[in-house]
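Here the complex is missing one protein chain, while the rest keep their positions.
All chains are identified by letter, namely A, B and C, in their written order; residue positions are counted from 1 within each chain.
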Amino acid sequence: MSKLVLTEEESMLADMARGFLDGAAPVSAFRKMRDEGRTHDAKLWKQMAEMGWAGVLVPEDAGGSDMGFAAANVIAREMGKTLVVSPFLSTAVMAATALRQVSDARASDALAKIASGDVTYALAIDEGIKHDPEATMMEARADGNGFRLTGKKTFVVDGAMADRLLVLARTADGLTLFDIPSDRAGITRDKSNMIDARDAAKIDFENVEATGEDVLGQVHSAMTVLRPALQAGQAALAAEMAGLSAGAFEMTVGYLKERKQFGTEIGRFQALQHRAAHLWCETEVTASAILNAGRMLDDDPQNAELAVSLAKAKATSTATLAVQEGVQMHGGIGMTDAYDMGFYMKRARVSSEWLGDYSYHAERVAALRGF
Amino acid sequence: MSKLVLTEEESMLADMARGFLDGAAPVSAFRKMRDEGRTHDAKLWKQMAEMGWAGVLVPEDAGGSDMGFAAANVIAREMGKTLVVSPFLSTAVMAATALRQVSDARASDALAKIASGDVTYALAIDEGIKHDPEATMMEARADGNGFRLTGKKTFVVDGAMADRLLVLARTADGLTLFDIPSDRAGITRDKSNMIDARDAAKIDFENVEATGEDVLGQVHSAMTVLRPALQAGQAALAAEMAGLSAGAFEMTVGYLKERKQFGTEIGRFQALQHRAAHLWCETEVTASAILNAGRMLDDDPQNAELAVSLAKAKATSTATLAVQEGVQMHGGIGMTDAYDMGFYMKRARVSSEWLGDYSYHAERVAALRGF
Amino acid sequence: MAEAQAATDFRAGLREWLEANCPAEMRDGGAIENAICWGGKDWVFTSDAQKTWLERCAAKGYTVPTWPVEYGGAGLTREQEKIFHEEMGRIDARSPLQSFGIWMLGPALLHFGSHDQKLEYLPPIARGEVRWCQGYSEPGAGSDLANVQTHGADQGDYWLVNGQKIWTSYADKADQIFALVRTDRDAPKHKGISFLLIDMDDAGVETRPIKMISGISPFCETFFTDVKVAKDRIVGEENRGWDVAKYLLTHEREMISGGGGGLAGGGRALGAVLTDTLDQLDATLRADAMRCEIDALAIGLTLERYKDQAEAGQGAGDASAMLKYMGTELNKQRHELMMTAGGSAALEWDGDVGNRAGDWLRTKANSIEGGTSEVMLSIVSRRVLGLPA
Partner (left out) sequence: MAEAQAATDFRAGLREWLEANCPAEMRDGGAIENAICWGGKDWVFTSDAQKTWLERCAAKGYTVPTWPVEYGGAGLTREQEKIFHEEMGRIDARSPLQSFGIWMLGPALLHFGSHDQKLEYLPPIARGEVRWCQGYSEPGAGSDLANVQTHGADQGDYWLVNGQKIWTSYADKADQIFALVRTDRDAPKHKGISFLLIDMDDAGVETRPIKMISGISPFCETFFTDVKVAKDRIVGEENRGWDVAKYLLTHEREMISGGGGGLAGGGRALGAVLTDTLDQLDATLRADAMRCEIDALAIGLTLERYKDQAEAGQGAGDASAMLKYMGTELNKQRHELMMTAGGSAALEWDGDVGNRAGDWLRTKANSIEGGTSEVMLSIVSRRVLGLPA
């Protein structure tokens, strides 16, 4: 098992990412997008692709940089710090991981397009208000040599803008994953007005045609392909949340040092000091869980589930605490839209929910630990 | 509904109780009993009987003072403050309440003996490690005109010293409550070595004879008699725990004001101030829940269950916090046997468990509130 | 027994009146924000029923049931007030009127105002004709409320007021503002403040809404530039405004803590609300919901207990700080759980579960406005526990 310490390459990657994002995508860039109602910055994504981020999990022979899951987490964490909006998680992490499970020419081709930044994906998995792939009801009815998809998906993150969709549907003997363009006849996308001002959609499928070619992996065996993708996504999302926590925390500690009340810096008040210190401790142990998840996905993916659920659960509780303390310690100003702290709180809430909330992953940890 | 404020009589009762207990049963008296291995102070109980405490729930025509449940809670709270050991809860609150549900000469006679302090009771209810009367397995086999009791009871509080036992057993069509002397043939009492240094026992029943006369209330209908008794006990125990919290809290705040570290009173450290203040807030809302439980038992006993479980649940969480903070804020000295804080912690743990723990009552609250 | 009979009679009479006078449309509890009738001269009633209900209640004094009759109230005792709320709850009647005038200025005037001031200001509040807002906080002052910079220069007949207030709730919709103004710059911080009443229509008063993270703007910034405030527009004595402010803060804290009916009122259990969207609560959510429910009930009972104590002449002292702290922290927790139960549906502005996210974000201000949780704990620490400052 690799060591729980950033490699030199990973540290360099983090520094480079930070340097790039501080220039190209600070929080002010997010604010601008939010104000303008945009949820995608094509130019930024193209730059990320050029740096190898879009292809972080794409094999080198398909044009990727193939840096691995721990590296993907490093990038996601830096993005989280300044609330960077991009198709990174849906496309570069999850869709790429799913496609990598399949070794055919079509998948290779798709991976190449991901790496070059020429195609974006969204995962159309959930139908209810909570993450639960196994509960999929959407039907893929056999029809000639292919299928007809009918049903509704909700909380499809990046779903309004994505070029392609990975759609989970129920076939005769199980679940099947389809890889189809999002403009196929019968698909209606309804953009959701999300509190984090990012792309998500409700998507309606009305007798949508899918051929055998559109099946990703084997029919009735979606989870073989989807599970690794979800795990990769959950780990990277945890990393993004850790970055988000760090970003919010940095703002908060800065404010504690600078803001004066009753004639002194509020950072001198011991009650606030201890709460800030406790929060820092939580961020530290969370960092370990996330690093471990990346290592397990790279080294022993078959047994990574515990590590991944641990990371997502812990990242969720820590991010929740970080933004709550962030708002409270800022006082009134933290509640205003003109200040950035609210963005962190709203993004923390959405990412807590996406791909399984605290309880979902805590129950996974419990099950895997034998209770 | 009576008001949620102590009446003048109740305030006077509290003052009198405090005055009496500070003289007759301060914490040092408990320490002496613990050191000597005693769990009962007959002289003290006789004095309490003379003040009307043993008969607090006994009708006046049976020689009681009949002050009601809220008054019983007032006495229990004052006892809790200085960790007073007495048969008050088992005998004066629970057994008396059970006996009061039955209007026959034998019950009247028993109540009179309770009021005069001439008989003590213990409730032999539980068989497993958690409170659960409905799970009773102990058999009372019909035998001629009477029954034969065989089985084991555990955590029988006051069970090693009590003169009589209220025993819950399973009969053909339900549960039946028996009122029998604790020295009846076939009963073996095994004193438990409790962490709170009080009386509790495991009791073995081997083919113990019980006549129809020994049945309290109706055969197969134990709960009609037992439920009011348990509720009264749970409320009074919650009150005792509130007193215990207050006692521990008073020690702790006193220590914060007096103890110096790093050149100043530790009570100046804001982190400790805020934790102490939070704890006080918890004790305040707990007090309301307990007062409410007393009022409901007096005014509308049929609908008191929510109030009682609320009181016991809240008293449990508050007492737990009070003793944890008490030990931590005292530092090393609070961990020594020579200091009293540990007594509060151990008693808090036993009373948390007795008659249903936090979860037990929280689940009752949830069920009664419709979820 | 006579007392009990009087209560029974009062209840019967009230029930009859409510049956006859409360419009059917007003019997929906009105728990949602935009069902509230705030009153004021610019108020637009959302329905005829809302207007009728306000007028009928105002005529009986039921908008401010415990205020004296001569000032527009119904003069109810504490016992009668309880019955009033029970009977209103029984038919799920909306509150006819809510306002900062009722919650805050009214109590301040009843305590500190002259008879003439009470006659002048209270009845219009009770009738919903004048809407008030409060001007306490200033930019940068934060929790240090006595750090008032807004200045009132004594000009003989009037004060010339200049300065800026922030977090003035609904100032953009209010007719009048009660504000803390420094009228003596040389006195110690707490001794040079006066409690002034200012007309929002006066020349030199400007107000601007502040957009909050919840997307709405319940608060404003309010600017005073050479505003003339007549010398009789003061509550309490000159330079003794801090006493009024402290008194009012107590009321504000009780209100925010849930005294306005949110928590203590016989609302549905949180756990039951959560199952509106989730079939089953998992262990974590169920455990949290039980804890919140227990706390909500205990805090609600504490509010009742303090009211009973107050009636019995036992002051609750600094307990309002406790209620404010416990109530607002609980409310934040409740909304966190509501968000969790709402899942992805709660992540949209105005999605399938309404404005759940907006309500959730709004609660984050609860533990800041009217004194932060930290200030509340410090008050308890010092004034109740006597710990050294």
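Note that a residue touches a chain if its C-beta (ideal position, glycine included) is under 8 Å from a C-beta of that chain, and two chains touch if they have at least 3 such contacts.
Bear in mind the structure is a predicted one, so any value in this text is a computation, not a measurement.
Peer 1: Under the definition given at the start, what are the shown partners of the omitted chain?
Peer 2: A, B, C
Peer 1: Based on the whole complex, identify which of C:Lys118, C:Arg286 or C:Lys324 touches the chain you can't see.
Peer 2: Considering all chains, including the one not shown, the answer is C:Arg286.
Peer 1: Hey, which of B:Gly128, B:Gly212, B:Gly254 or B:Gly370 is the one touching the hidden chain?
Peer 2: Within the whole complex, the residue contacting the unshown chain is B:Gly128.
Peer 1: With the full complex in mind, choose from A:Ser28, A:Asn193, A:Ser288 or A:Asn303 the residue touching the hidden chain.
Peer 2: Going through A:Ser28, A:Asn193, A:Ser288 or A:Asn303 one by one, A:Ser288 is the residue touching the chain not shown.
Peer 1: Quickly run down the residues of subunit A that touch the omitted chain.
Peer 2: On the side of subunit A, residues 3-5, 253, 256-257, 265, 267-268, 270, 273-274, 276-278, 280-281, 284-289, 291-292, 306, 310, 313-314, 317, 362-363, 365-366, 369-371 touch the unshown chain.
Peer 1: Mind pulling the subunit B residues that touch the left-out chain?
Peer 2: 126, 128-130, 154-155, 192-196, 200, 259, 261-262, 269, 271-272, 320, 324, 327-328, 331-332, 335-338, 341-342, 345-346, 349-350, 353-354, 357-359, 362-363
Peer 1: Determine and list the subunit C residues touching the chain excluded from the picture.
Peer 2: Touching the chain left out of view, subunit C contributes residues 281, 283-284, 286-288, 290-291.
The rule is simple: only the chains that are shown with their structure count from here on.
Peer 1: If you average the Cα atoms of subunit B and of subunit C to get two centres, how far apart are those centres in Å?
Peer 2: For subunit B versus subunit C, the centre distance works out to 41 Å.
Peer 1: Going by the contact rule already set, what residues in subunit C reach two or more other chains?
Peer 2: 374, 377, in rising order.
Peer 1: Can you list the subunit A residues in contact with two or more other chains?
Peer 2: Answer for subunit A, listing residues that touch two or more other chains: 269, 271.
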